[in-house]
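Structure incoming, see below.
One protein chain omitted, others in place.
Going by the order they are written in, the chains are A, B and C; count residues from 1 in each one.
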Amino acid sequence: MTFFAPFTIPFIIGGAIMAAVLLAKYTLWAVRLPREDKRLIRRNILSFKSLAALWEVVRESLLHVRIFRVNPVLGYMHSSLALGWLLLIAVGWIETVAYLGLRWVPLQGHVFFKYFMPVNGITQHKAGFELAMDLLLAVVLSGVALAWIKRMRSRIMGLRRTTKHVLFDRIALSALWFVFPLRYLAESVTCAIYGGGSFLTGSTGSLLASHLDAETLAAVYEPLWWCYSIALGIFFSTMPFSRYMHIFTEIPLIFLRRYRLAPGIEPKSYDHFEVEACSRCGICIDPCQLQSVLGIDEVQSVYFLRDRRYNMLQLSVANNCLMCGRCQTKCPVGINLNTLRLNSRSRMRNIPNEGRFNYLSGIDRSSGEGRTGYFAGCMTMLTPRTLSAMDTIFRAAGDDIWHADRDGGVCCGRPLMLSGETTAARKMIEYNTDLFRRHGITRLVTSCPICLRVFREEYALDGIEVMHHSEYIRMMIAEGRLQMRRTDMRYTYHDPCELGRGCGIYDQPREVIAAVGELVEPAHNRRDALCCGASLANTVIDDSQQMRIAREMTGELEATGAGTIVTSCPLCYKTIKRAAGTETKDISEVVAENIFQP
Amino acid sequence: MSGLRFGYGINRPRAIDIDSNDLRKSNEILREMPELQTCIGCGSCTASCTAGNLTEFNFRRVHTLVRRGEYRSAYEEMNKCMLCGKCRLVCPRGINTRGVAMLIKRKLGDF
Amino acid sequence: MRRSSWQDYQKEIADDKYYYARSCIRQNFFPGSEKAFLDIIRNDLGRDVKDDPLHTSCTGIGYHADVVPFETIMTVVARQFALMGEAGYENFISSCITSFGIYTEILNTWEEFPETEERTREYLYKATGRELVKPRTLAHTSDIVFHFRDSIAGKMRRPLINVYTGRPLRVVEHIGCHYAKIFPKSGIGGSEFPYVLAGMIESWGGEVVDYPERRHCCGFGFRNYLVQANRGYSIANSQKKLESMAPYRPDFIVANCPGCAMFLDKWQYAIAEMEGTIYGADGHGIPVLTYEEMAGLVLGYDPWQLGMQMHQVDVEPLLDKMGVEYDPAAKYLGQDGKYIGKPERTVVNDGCQGSIYDMKR
Partner (left out) sequence: MKPKVVIAGGGAAGMAVALRLERLGVEPVIVEREERLGGKVRGWHKLFPTFTPAAEVLDPLVAQIGRRGIECRTGAAVEALSEHGVKLASGQTIEADAVVVATGFTLFDARRKEEYGYGIYDNVVTSADLERMMNEGAVRLADGSTPRRIALLHCVGSRDEKVCQRHCSKVCCITGVKQAIELKKMFPEADVFNFYMDIRMFGAGYEELYREAQQSYNIHFVRGRISEASPMINGRIQIKAEDTLTGRPLRMSIDMLVLLAGMRANDDNAALAASAGLALAPNGFMQSADPFLGAVRSPRRGIFYAGAVTAPKSLADTLAEASLTADAVMDYLNSVQR
């Protein structure tokens, strides 16, 4: 038995193309990884991390646990296709082995086993195999059916919007849609002619045999197998160029991520694994406030990754993002969407310029003496109530403060970084790091989450404890250096994106507020909190669009019925003040007003 | 030319000559960001400017000159901006000032 | 252009019996012009004009350069007026625009602040023993020529017509700033659209060219020229005017101010040497005439008698266009027929000055 028939050629070609392209891509990406990343792989590959990665592959690439959590139907759709197909292949292989023993069979022999061996002589468990294969096919077909429904009525899957695709996607998608119905038909006709099959192919086969004559069945038999093979061939050959690249790419990604590889603010080879692991499921579209409030629907992460992958990324798309991180928390593949967007901006806009910001040299406008440094942040200069509240708090806590920017400081560099001017941002970072070091502080408090984030992520401030003022206040309360007077005020709290999703600080401000009064939560909070819309990361939307986002967000805050809206970011504070009718305060004000002095 | 030395040159006119200025870039910038035309020249942006606190950088002046087709050194000047965003918070016309800074650099720089 | 607004600005101009105050600098730059004025007024028009050797500089340049105090210049001016009174005249005419501005300013000051007049009268008497007599009329000499423009037109021998084309010559007129910009009512036609030179040009057959920088200063500006560090600013102003008028292809420029005529003429040389720019046709500059030279040519005076060989920009192309008969060989021969020397070839007169003179000699 040679296991060859002419109709298998499309499948063989398609499979070969897929294998070659995949191999080429992964090899190229791996070879181009920076030395640092390669070191990480060498160090970790033989550790339990690989095992953990393997388990994650099973959970995420096959079972799609995270998608199940977002929406069970959507999860079933993904896992029925992924797991069902894998099991079809696996059981098919076992079936082959069960019949032929452990001998070499070409790939097409496994795939088209039913064709080559329509009446196989498996003696034991034959009915079981037939049943298993039919069951798995039915599961996969149900997945395909759900995919069709999703295309037409996405809301059933909890998605308000579904992804718009490129040409390769459409070809691959169409081929995929046909693969399993064609297999079903081909196998059913085979059953009709030769018998066999179970509840699905078998009964369809009997039905066909009773309605059609043998000649007709014989006439459609070969063409159906051809079509099945062609559909597979088309799918495989377009797959590496389409969204379905994610099927395989997610696997190396999971391993690499377990080895601690991550994207940075400069693009690098590892990014390919993240970018091509995007299945364009579209889950990131709905959380995006640009979409839900403003109806902007071509800039979301899924489109960003798509455009980046096909080298058609426009600056207007890259720049049109609040970088609030809401989509990132929902991404089932766990792609670092914000970092990738940042390094895209950097690639498009960063122009190294040695002379830039030379005017910073020799400037030192700091004042005061103390081991604790206070970096208010540029925006905080426009919220003087926060400044005076912090003064009160520092005084009450008995802390001596060195003020980094009381008389106007140098920006932390995050805004430049957010707009892609990475090299320029480095100058700010160098300047401020040097300033902090020169004044020998051991603790750095900032009132601006934007600054906080860059201090933590990009500054090398070993030996300096970097904290947000909400953390500082909570610490002072815990240490007993600040005593709060409880009131019967009702507060609600807005999580700033950079503080919450950005730095993971959710509890500290809440604990501080709870020390003063009652805290009521808005509909979206913590990891789900809405962005205020004024994000520095977005330089495309205009003032009125910012305000529409802000009003939507403050609407939720006001719906809590709280008397005061509290936040802990000067930018959010300014925005909420503009958009909301309710009294708005920075957390420091709330604290400063309610310090208990015995 | 005999290249005689007179001990003085001919001063260049200070006038902004709209006729000889090429307004193409300026028009492109205004087309992308029409709200820049709504500037009433109040100077809040310049007054609040973090970079302007440390240098002679004057955002209002630079973008006004650019609108008049005076591009010389606008890119270099705009590069003094730290994009910190204070100006956008104070602008009474709600102009996307950071977007303006980036747009001017994009149109007048080399990228 | 509808140029009727000049009629709103009229002033009294005496018809006869003038006391003539000369300019300090004109005899150097346009030495034939004041002589031509006297000849025209006396011989062609038969009027009485007193050319008094006793009068002095009005010290206006010193005044505008901040080295002569106001009290001093008022006293100097009072002495000129006293001399006029002593000579029995009451119509004061000035050859210089700066002086004219000074006289106007001081007469107005005396009117607004009579105590300054009293003080000046006292100073004058203490210093010279002379008695101040205020003139009945004050005019610039260009006002006088304007006044007689029709009489001159009646005796005209060569109108301002291009003899090759039969079309009027295109003339750019430039009025000194101090003629009417300080006191608009002191000039014919006011400050914005002065008519004093335009009237002559139109009466004598020419066409006035209006151009964007017509009202702009020539750039002299006293301290702007006198201090070398500021001179680049001075020349920039003339350049701005020349750049602005050049597209109109004027046949010549006529000015009524000593400094303006000089700067518009001489800066053409400097600009050509510095930047190689020439504003006239065929490598020539644009000839710059005084209004007396213009009147003299119209009345048939010999160009070399009018002193036109002393111009920086050669006038021959203009003379040819007007059909003036002249002896090229006599250009650099003085009154006694002796060769007075000729200037070096320059960028602005390249292809003209050397060739014509050398060839025809």
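In the analysis below, a residue touches a chain if its C-beta (ideal position, glycine included) is under 8 Å from a C-beta of that chain, and two chains touch if they have at least 3 such contacts.
As the structure is a prediction and not an experimental result, all values here were calculated from the model.
Partners of the chain left out, restricted to shown chains and counted across the full complex, are B, C. Contact with the omitted chain, checked across C:69, C:114, C:247 or C:300, is made by C:247. Interface note for the absent chain: among B:10, B:51 or B:65, the touching residue is B:65.
Residue-level contact of chain B with the missing chain is found at 13-19, 30, 34-35, 37-38, 40-41, 60-61, 64-65, 67-68, 70, 93.
Summarising the interface, chain C meets the missing chain with residues 1-3, 5, 190, 192-193, 210-215, 247-248.
As a convention for this text, only the chains that are shown with their structure count from here on.
Interchain contacts link the chains end to end along an open line, per the touch definition above. For the pair chain B and chain C, the distance between mean C-alpha positions equals 45 Å. Centre-to-centre spacing of chain A and chain B amounts to 39 Å, using the average Cα coordinate of each chain. Between the CA-based centres of chain A and chain C the separation comes to 84 Å, rounded to the whole angstrom. Against chain A, in their complex, chain B makes its touches with residues 35, 48, 50-51, 53-55, 79-80, 82-86, 89-90, 94-96, 98-99, 102, 106, 109-111.
Against chain B, the residues of chain A that register as touching in their complex are 315, 319, 348-349, 351, 353, 356-357, 359-360, 363, 378-379, 381-382, 408-411, 413, 415-416, 418-419, 421, 424, 428, 536, 539-544, 571, 574. By the touch criterion stated above, chain B contacts chain C in their complex at residues 1-4, 6-13.
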